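Here the complex is missing one protein chain, while the rest keep their positions.
Here is subunit A:
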């Protein structure tokens, strides 16, 4: 043995070194593969013509589905409502990134925003006595948050109008939701094309600078005629002639709609979904439970909703971030897509985005070094660990929520998609490698608050060109039912869900055709 030549000794030494390095650096996967292949709790019995009921592993059968925030009150627990979310939010901060100056301006809940909520609610009651619906057409801003929470606190419904630039579409949304007051940003609405329904009695303009608010007001006065009152945000929040206070509704009265979201069906029909406090709170609570405590929203996080919080999914995630007492920062952009400069300054740890927004990241410029690093990253992901980011875009980013951004669908098999609105498993894997962050991809529906299904935070599997959405959230249970040739018995069909986050009672059809995989994840069939 010792008669071996020195080169052999060197080689043996090198080999032992490599083996030792591998042993020392060996990492366990973030989650055991067994758990990745058992992501749903499946009922042992099913009805004919449908699949077994699938639930989250967190709420197996014999356990109740998540109904609310479980707020302790003496010896009992209650579900809570949006007012409780506001109280939780006081632990955190609300910031707005100002693009011109490049700084984040923080707003304090106790001294600034809470009094503002009261003032706004009182003023709106003064403008339109007995107001019940407030139409909101605002980008992500303090005004948007304050107005919607003013509605939540004083028994009004906030109508979240999608930020469309098509005035005919907006007219239809206004027609179906019938708000009594409309609040919008100066210069975004074209009143020559927009037809206001008769229910609208007052308009409130949010003017960027105080100096020219009279100018805007005069312009608008001419256009809408005298039957409709016109005010500016400055009028609303002014401390002169303080409005008479409105009475806060008692704790247990939260059955009316809190948020109304209009949307267009694939057939071109305009519908609206009304969510009660219970619907929203259960969806928010499910979000906080669905991800393990160590990875969920924490008070140290900086959360940036890149998309508009007028969208119900983004709104639910925003509310979940508020509930966890995080620092929420609005990036101050209305256009779609990452504003890289803004995000570099904000340094987010969690981003809530749509596939369109992150398309810029996926369209990276490949190079030899990047390709090699991607090869290494994909290997690390396959072993069940998170790699270092390949593109050093956001140093602290740890989690991205992406929702499937398809318009509501019709139940047909093999539907055509524009590829922009949704991402394949392979693309999500690429995104994890590029950003070195965990990705949660979710399936949404306009009649359901929050997502229906979402991928597991530790699920890094690259399943190729399929749209995989993961198991159902813990507030819902789901089945697929027979359609055409697809049989529920084979776990294929149209997705139906039941639970508190749905705007309707009982089983709700989502018109999404898909199947349950062996791993308990819902995947779309195409």
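Going forward, contacts are C-beta pairs under 8 Å (C-beta built on N, C-alpha and C of every residue); 3 or more make two chains touch, one makes a residue touch a chain; residues count from 1.
We adopt the following convention: contacts and distances are computed from a predicted model.
A.B. asks: Consult the UniProt record of the chain that does not appear here and report its protein name from "Cytochrome b5-like heme/steroid binding domain-containing protein", "Peroxin-7", "Exosome complex component CSL4" or "Ribosomal RNA-processing protein 44".
C.D. replies: According to UniProt, the chain not displayed is called "Cytochrome b5-like heme/steroid binding domain-containing protein".
A.B. asks: Quick one: say which of A:22, A:100 or A:293 touches the chain that got left out.
C.D. replies: Residue touching the absent chain, from the options given: A:22.
A.B. asks: What subunit A residues would touch the chain not displayed?
C.D. replies: For subunit A, the residues touching the absent chain are 3-5, 7-8, 11-12, 14-15, 18-19, 21-22, 25, 29, 32-34, 36-38, 42-48, 51-52, 375-376, 378-384, 461-462, 489, 518-520.
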